[in-house]
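Removed: one protein chain of the complex. Kept in place: all other protein chains.
Lettered A and B in written order, each chain numbered from 1.
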Amino acid sequence: MKNKWFLVSIMLIVSIFALAACGSSNDEGSSNESEDTEESTSDEGSSEENASQESETGGEVNLYTGRHYETDQELYDTFTEQTGIKVNVIKGDDDELIARLDREGKASEADLLMTADAGRLYRAKSQDLLQEVSSDVLNNNIPEKLRDQEGQWFGLTKRARVIAYHKERVDEEDIQTYMDLTKDQFQDKVLIRSSSNIYNQSLLASMIALEGEEKAKEWAQGIVDNMAREPKGGDRDQAKAVAAGEGDVAVMNTYYLGKLLKSEDQEEVKVGEQLGVIFPNQDSTGTHVNISGIGMTASSKNKENAQKFMEFLTTEEAQKQFAEANYEYPVNPDVEPSELLKSWGEFKEQDINLSKLGENNDKAVKIMNEVGWK
Amino acid sequence: MFIQIEDLCFSYGNSKNNTIQNFNLTIEQGEIISILGESGSGKSTVLRLLCGLETPSCGKIKINDQVMTDDRRFILPEKRGIGMVFQDYALFPHMNVSENIQFGLKGFGRKAKQKRVQEVLELVNMESYAKRYPHELSGGQQQRIALARALAPKPSLLLLDEPFSNLDADLQIKIRNELKEIIKQTGITSIFVTHDREDSRAIADRIITMRDGAAHDWNSICTSRYDQKANQKETVTIT
Partner (left out) sequence: MNPLDTRLPDGLRIELNDALKDVSRLKLFRKLPGYMNIWSLFSLIIVILILLPNLTILINFFTQEADNWAHIQEFILPDLLKNTSLLIIFTGALTILIGTSLAWLVSAYDFPMKKFFKWGLILPLAIPPYIAGYTYNGILNYTGVIQSTLRNQLGWEVNQSYFDILTLPGAVFIFTLFLFPYVYTITRGFLMNQSASLVENARLLGRNPWEIFFRVVLPISRSAIVGGVSLVLLEVLNDYGVVQYFGIPTFSTAIFQTWFGMNDLNSAIKLSATLMFIVFGILILEKVLRGRKKYSYSQAKVRPLAPIKLKGAKAWSAFSYSLIIFLLGFLIPFIQLVDWMFLTFDKIASPQFMQLIWNSLLVSFTGATAIIIFAVIIANFSRMHQSILSKSAARVTILGYSIPGAVIAVGISTVFIQIDNLLFSFYESIGMEPTLFLSTSLFMLVSAYVIRFLAIGYNSMESGFEKVGNKFTEASRMLGMNLTKTFFKVDLRMVKGPLISGFILAFIEILKELPLTLILRPFNFDTLSTKAFQYASDEQIHEASLASIIIVLISGIAIYIFHQVLEKEPN
């Protein structure tokens, strides 16, 4: 018995060496390839079979993305089918991808950067990591305030940061604005994620832009005073805490609520059904909206393909898929949101250029630290 | 002179006191020397310096007119052609007796290797144990194999570090006599280190005692008892 296991481990060791050798030859292979052709894939990793064929027909485009949705891959595949252009992807954290782009400089392989937050795109732009794209398709498909004025980045999907409330315990009338969350009535009733969450940072940054730093800090202080518990967990956890009675109102993104309602787990669906949705500030500044968006990197070596890909993502077909699959609002005004989102009604959005989110991000983080928002 | 050691000193690590201090010793070819001393007297260190496992901080060692170490040269231990029997034998547990002995036989053909293994096994009376593994042998048997392994490459000098310390008392006497027999048979120059006077007396032609890191003639300490033997050789210098 023991001998057998020892044999097994010896075999493991042997196979390691085989693997190690094979790994290095893999690298060599890719280096040769990058010598021959301009568009070099650094690693054949997951889809080497079709790589060579496709690069002959349509070339490729290299994408850094902070969006991790399974459905995005389907979009990439559709694009490849239509154009023959292969989409190479590195998924990662928005911030880390930007940091990586920055370090790679002009030699970076990436052609496109996709993030789940406008502030991040703003930062990439301010670090000179993006370049201008002038495309009528993009300008027609995307409303002006959802793209950069200099054409360096473009929104792809919208998500609204809304207030979810318990239908039985809270009267809809009492909670109409973000400011209402700080009312005494909701003492120890407010559920919200930690300050390390980018959606909260952007929400506060938008308030700084609209109402000034002082007002924003007052609001943040009010939120902290009214918190039902120390901030923890994700957006879904806030919703569950409302259902569980830990608090009455929760701040969350629309698509998380969508996912709760469509969950495989019946208990989660029940939670979603207990909640109502408020689009705050309809009579004043509008509901906070953030985007996930895309920009062409300054170092792009496949500009033409990259632009084609960007344009593809804003077409009705792609936008529809975004809308249906992930409960996000499409940026293309010609495309309707999903049935679920439509059932929540139309709403007025904050009217600021999304660059402000990035400009005010570090101020927001400091304010949160100062008021003790964990 | 076969072996000349001049003004050798050595200290371990950061210790300020020298373990070996101005050590001088000369040995004739074919002599059997015993270095006698209490534990910590530095007697094992002398062996380690001789065979090159430690580097002296000053002094000179010459073996057979070849400088092993001085201010300019240092011959690596594997190049010195010295055989050593370790205190706990250090037989390689993953090799059998024959493989252990063959280990040191470089530049021998396969046949020649086997012949030599046979020879040394005969010498130590262990012919039938060639295929055994070290853990299948008793302490005394292990010791004989260790000796055979050290002798196999025909070293010019044999060092033995406390060769009897791991043996039972009655076995010790038997092995001791055998050992002397074997060494005499091969005529090899040998140095062995021990803390046991009986061992020294039984085997050695000449006894050196270690005190304060230097060598002293046995004679100078215990003149009355061993005058005869000690008087024969007066090569030990006291510093």
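The rule we apply is simple: contacts are C-beta pairs under 8 Å (C-beta built on N, C-alpha and C of every residue); 3 or more make two chains touch, one makes a residue touch a chain.
Bear in mind the structure is a predicted one, so any value in this text is a computation, not a measurement.
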Chains in view touching the one left out: A, B
Hidden-chain contact residue, picked from the options B:Gln29, B:Ser57 or B:Gln185: B:Ser57
Sole contact to the chain not displayed, among A:Gln131, A:Ser194 or A:Gln221: A:Ser194
Contact partner of the left-out chain, one of A:Glu109, A:Asp148, A:Asp248 or A:Glu328: A:Glu109
Absent-chain interface as seen on chain B, which is shown: 13, 51-53, 55-58, 69, 71-72, 74, 76-79, 81-84, 86, 88, 90-94, 103-104, 106, 135, 149-150, 153
Residue numbers in chain A that touch the chain omitted from display: 2, 5-6, 8-9, 12-13, 15-17, 19-20, 23-24, 26-27, 30-31, 34-35, 38, 40-43, 45-47, 62, 68-70, 88-93, 95-97, 99-100, 103-105, 107-109, 123, 193-196, 198, 201, 229-237, 240-241, 243-246, 256, 259, 263-265, 267-268, 270-271, 361-362, 365-366, 369-370, 372, 374
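As a working rule, only the chains that are shown with their structure count from here on.
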Centre-of-Cα separation between chain B and chain A, whole angstrom: 75
